[in-house]
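Starting off with a structure, shown below.
Shown here: the complex without one of its protein chains, the others still in place.
Per-chain residue numbering starts at 1, and chain names A and B are given in the order in which the chains are listed.
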Amino acid sequence: MRKVLTGGRVIDPSQDLDRAADVVIEGDRIAGIVAPGEAVGDAARIDVRGKVVTPGLIDMHVHLREPGFEYKEDIESGTRAAASGGFTRVCCMPNTRPAIDTAATVRFVLERAAQVGAARVHPIGAATRDMQGDVLTEMAELKAAGVVAISDDAFPLQNAETLRRVMEYCAMLDLPLLTHNEDRALTHRGAMNEGYTATVMGVPGMPRVAEDIAAARNILMAGCTGCRLHLLHISTAGTVALLRQAKQQGLPVTGEACPHHWVLTEEACQGYNTDAKMNPPLRTPEDCQAIREGLADGTIDCIVTDHAPHAEHEKRVEFDAAPFGIIGLETSFALVYTTLVRPGLLTLPEAIARMTVAPARVLRLPDGAGTLRPGALADITVLDLDAVWQVDRDRMVSRSKNTPFHGMELQGRVVCTLLGGQVVPVERPE
Amino acid sequence: MRHLLTLRETSESDIRFLLDTATALKEILQRPVKKVPTLRGRAMVTCFYENSTRTRTSFEMAAKIMSAEAINIAVAQSSVAKGESLKDTVRTLQALQADCLVVRHPSSGAAHFIASQVRIPVVNAGDGRHEHPTQGLLDLFTIRQIKGELQGLEVAIVGDIAHSRVARSNIWGLTRMGARVRLVGPRTLLPADVDRLPVQVYTDLRSGLEGVDVVNVLRLQTERMEKGLLPSLREYSRLFGISVQSLRVARPDVLVLHPGPMNRGVEISDEVADGACGVRSAVEEQVTNGVAVRMAVLYLLMGGGGMSGQD
Partner (left out) sequence: MDAEDVRRALTRIAHEILERNHGAGNIALVGILTRGVPIAERLAQTIQRIESTPVAVGRLDIGLYRDDYAHRPTVPIAPSAIPFDVTGKQIILTDDVLFTGRTVRAALSALLDIGRPASIQLATLIDRGHRELPIRPDYVGKNVPTARQEHVRVLLQEVDGEDRVVLRKPSG
């Protein structure tokens, strides 16, 4: 069955494409991109006049919580939230219970995703067993089972010797290592950025230098071992500068940023708002600015969400006791469009590149992920750039509501996604 | 004013009201029969997640003098040990018809959180390193009583500023009432971005005490040393201990406060603690004044319709 998306503006950064065009789909694959109205034959027409058509968005950093924490989120609800946010692929972090540290867990996640997923799921494997930082996982088996990367997210490797061995293994297996950059000796009881706001609130702080030191060490070790390194959720100006420098030196290092780290500052924590508590923490206006610049000049390759659902009973507690993390899948594109594209920091194709082809390249995702080239899986996102809407924590598709963007007015919204040529409608809970 | 959570968020007029009321109520403490019927039939519940016999007893005295019931929840032995959340605990206390909750908690912001969960007034009796507003008020009260007024006074707060809720409440309360505040302590015990607070910062005791009217000496927790923030108590005492000698650069009528309990020989010398050698120490008056200030707080918060003439 042939389908044609007609009348849209097609943006595909993988082929430097931004023009009015129709996208032709044959079965579950892209057949081609043709001039408006040129597609012929008995095709089902999907009218996307006035809308933007892009490769399916990819979020390479989410927490789907299954297995083990299904009360926060599971693969079904998490991928539905992803689809509602325009994502057709997500990469899930290994801090589940059990952790994604064996081939069996990898296969479980992939099977669940195939059964119930509203988006494709690529698991990320743990670097050490149960993320304890001691014994390496069986990475070759993890890779064979389908992981696209190795990560120590949520449990950053502190021991440089362990880090070295993990990197050597990753280099051998040609898997990228994704690191959460934090020197825990400097942050141990911290719950927010160290600075004036934390001082007034009396909350133990996490200094920015704790991220920079760990990022610097990880970059140096990547240079030493030849491991492909990807810096997760960069939150400081210092780490942006380190990444820029590493790239200038030709090191195999990439990086990503989350919207909250350039949109919000530590002041969002005022009033002990646990929905603004995450790790790395919200920083300062200077850090936000550096991240925006890093995205604009290409230093930061990818935009991700670090979607980290937590239940109300976990977040509605004293600030110290609340878990780190916020949800982000359903607000990501609108935040990018409202805070980066509309002010002119990034063009729309540049922003789409950081949410499609860039993560596909960092992780070398299969099946033409992040492109609309003929033969690629027909994973497509349709966007309405004119829609203005207000974030409402009580109308989230995600099982959790922990967003710091509640009440914010944003522009740009997802109309629908296509997954393998099939339309996945966006849910709008009442 | 519905709760007393911080001095930072308490207006000058509310502070003044509380200090004036405490002045009036202090007279009751001097009577042979220390009791007025004002809060008869009301119940104040104290819920202390950290031990503090001094503060808790002070609140209990204040409540009982005002004829309120004072009920203490022994947190360690109660539902907390069974894993009950703070939210459920305080909602239960409210359902038991408590009229006011007085809370001490090791987590900064806990009092704010509790206030968001209940309809009854909440008094912060110390939350983490955030604030200890009744201690701040009693320090203001004591200084005002002895010095006449707060406006224009030069007050040094000396010691572990970083971990001190007393310091934070003092900074906001004193500056709001027109005093100038200096913070004095070693760099490792000063909080991040301390120079953005409305204070002057000193890491040298001598210059920090020069010409001051009041010195508020903070308690040094000995575990600070174990965590590597200080080399030794001996050196701390030599660099930052308040003694007759170190007070020589202050004004001759300098007043010394300490929130207690004191580590004699560490942050404060025996002579200064006891008010010997001509030093004006107000440590014991602070304790008495604490009861008067807490009576004023309970009077204000447990009333029927807020404050007269204000909203």
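The definition used in the following text is that a residue touches a chain if its C-beta (ideal position, glycine included) is under 8 Å from a C-beta of that chain, and two chains touch if they have at least 3 such contacts.
These numbers were taken from a predicted model, which means no experiment stands behind them.
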Chains still shown that are in contact with the chain withheld from the display
B
Would you indicate which residue among B:17, B:59 or B:202 is in contact with the undisplayed chain?
B:17
Residues of chain B touching the missing chain are 17, 20-21, 23-25, 27-28, 31, 33, 35-39, 66, 299-300, 303-309
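Methods note: only the chains that are shown with their structure count from here on.
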Interface with chain B, chain A side, in the complex: residues 194-196, 198-205, 207, 271-272, 313, 316-321
Per the touch rule, the chain B residues reaching chain A in their complex are 8, 85-87, 105-110, 112-113, 127-131, 165, 168, 191-194, 196-197
